[in-house]
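Following this message is one structure expressed as structure tokens.
Only a part of the assembly is drawn; its chains keep their places, and the rest are absent.
Letters A and B mark the chains in the order given here, with residues in each chain numbered from 1 onward.
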Amino acid sequence: MTKLSWGIVGGGEGSQIGLAHRMCSALDDKFQFSAGAMDINPERGNEYGVRLGLDADRAYGSWQEMLDGEKNRADRLDLVTVATPNATHFEITKAFLENGFHVLCEKPMTMTLEEAKEIVALQEKTGQICAVNYGYSGYPMVRQMRDMVRQGELGSVRSFVAEFSHGFHADAADADNPRVRWRYDPKQAGISAQFADCGIHALHLASFVLGQNPKKVSADFAACLDSRELEDDALVALRMEDGAVGRLWSSSIAIGRMHGLTLQVFGEKGGLRWAQEQPNQLYWNPINQSVQILERGQNGLSQSSLDASRLTIGHAEGAPVAFANIYKSIAKDIDARKAGKPVGAQDIDYPTAFDGMVSMAAIDATVRSSKADSVWTDLNI
Amino acid sequence: MTKLSWGIVGGGEGSQIGLAHRMCSALDDKFQFSAGAMDINPERGNEYGVRLGLDADRAYGSWQEMLDGEKNRADRLDLVTVATPNATHFEITKAFLENGFHVLCEKPMTMTLEEAKEIVALQEKTGQICAVNYGYSGYPMVRQMRDMVRQGELGSVRSFVAEFSHGFHADAADADNPRVRWRYDPKQAGISAQFADCGIHALHLASFVLGQNPKKVSADFAACLDSRELEDDALVALRMEDGAVGRLWSSSIAIGRMHGLTLQVFGEKGGLRWAQEQPNQLYWNPINQSVQILERGQNGLSQSSLDASRLTIGHAEGAPVAFANIYKSIAKDIDARKAGKPVGAQDIDYPTAFDGMVSMAAIDATVRSSKADSVWTDLNI
């Protein structure tokens, strides 16, 4: 049980995402925090890394230094997490992949669909792990949904309804707050705001559970505050690769919704319902029977769901554990590779570069549909 | 407190809707069941009416006989309910209105938009009451929502999300059951199935609460069972008259949803959430404050909401009382007219012919959009 060595680019002092990655990578005793390039200011980054317990020579001043320093070490990093500002994800992820590192990249993986396709091509060429941090897929009951679909318990899936809505950008008096404003400014945020920020999590979740990707979309984007250029409320109709019907709503002006990520899946033989705010229960209605409440950790759940569960049934497990499961699943993959075991597609529980690319294609297509009178628009995959 | 006299066309023996109307009209001691033409078979209708306590001469054999018999009586009916098969609503409603009767018509008011416009014109010309039975608007907490919007507690309304989904037409093995099949057959059901049957209730509820009607729509209709021609799942994006954004989902294949009529309304100053399955609570989130749970019957609710409430706070009140409130509101209007009091638009708590016409226009527009690649389509009002 030697620990894997782990390093991070970004996530410096005061960064919540940096703390979350250290917390979640540490949760299972699988990864040892061994290197970092944590700050745009080299000295500050070095000093912070040492304070966190890194050896001084692995508390790097920049990601380039880190790449140079690590690539020739015998004990080089087993996994590099990229948690820098969005616009830099592509360049850093690419560089580490090219040099033979496994990478976990924060979402969004890239700023454009073209870049995303380049990462996918690179990942396929190198065979390295390139994971993308759609952390909600780490929830045990999300994996249970996926496994129930895989095992055919729902029969053919006919439709899904996904939501990710909150109300924390509803206050007009706060709309010019820089913390909020940049998100709706295409110069800073790109072509989409709320759909790219939150909606895409809901769509990934649906794709993850259904085991298939969206094929085409009809989208309605609305900017409910006059001061905004980009959408704060999006409705998207979808068709998946095999024809399944999708409905997705995402809003940031839905006062009263907190962190409203939910998924419902309806098949020939039953329906499922799950909500992130109460993640330990999964509502399962086998057709013509009563609704059942499946509890995290319950006997009879799928192995992947049980593996993602840490405490006995009934304890409230939450997001930190879900996010840690992404690390746990990557560790399992790295361990298998080290042991020379084959890793099939069905064994991969974490989101991949391909998922990151599909997300970029979905954002691209929804924006195009929204601008074209909501006509149906194919994803350009 | 003389009771008003009430009669019904349709709703014969074994009809659930007939029983519901008798139960709901009786609930408040306001209406006396006085006449009926309850069966397509004159003898059966007469016999049944007498068994229910009608005088033999007012247990009519047909609606035409009832119209002839009542129109010349000194004690003619104060209100006629039309609860016959859908295709006959127009003709019967029209005839009674033309002869000076107040009418409560079951939904849908007509089969076409043109007929609906004719009824509206007739209602306006005669000045008679023509109510349409969108009964869910009778729930006390629905009226509370409307009144909070009216009083400006939400500020300008930016958006709403409405749903009405169930899973009782999901079973492929039951799809040929005549009880289900006709609904998805355009020869019998018209141009729309699930949206016209259920979705329109959700849309009426939103319009009722917002105090404004839809202006244009982009719709995606899907028939998730291969055997169906009409939609069993509909997603509709809307813009209301004043620009408010709408999202509406209605499905009959959503296994696990029972009677999933819900409404969320989001304004500048707060958000509301209500669900028919738990109708006595209304979730209200004034912006930047905590979510509050408003309870039916609670001090401080609007007068109209309190008037629609029968039992003290905390008792589960339900649909029969909500439906009875439609009768109660009509009685209030009739009483005011009899007393010579003016009745303004704000005093009318029941759904009207105009609402019935808007519904027909919305069905017409969603069908057109759905067939035209989901492009935005204006309501033809």
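Criterion: contacts are C-beta pairs under 8 Å (C-beta built on N, C-alpha and C of every residue); 3 or more make two chains touch, one makes a residue touch a chain.
If you're wondering where the values come from, they're calculated on a predicted model, not measured in any experiment.
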item: Copy number across the full structure, from 2 displayed chains; value: 4
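Note that in this section only the chains that are shown with their structure count from here on.
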item: Chain A-chain B separation of Cα centroids, rounded to whole Å; value: 43
item: Chain B-facing residues of chain A, complex; value: 158-159, 161, 167, 170-172, 218, 220, 222, 224-225, 233, 235, 237, 245, 247, 249, 251, 253-257, 264, 266-268, 270-273, 283-285, 287-288, 291, 373-376
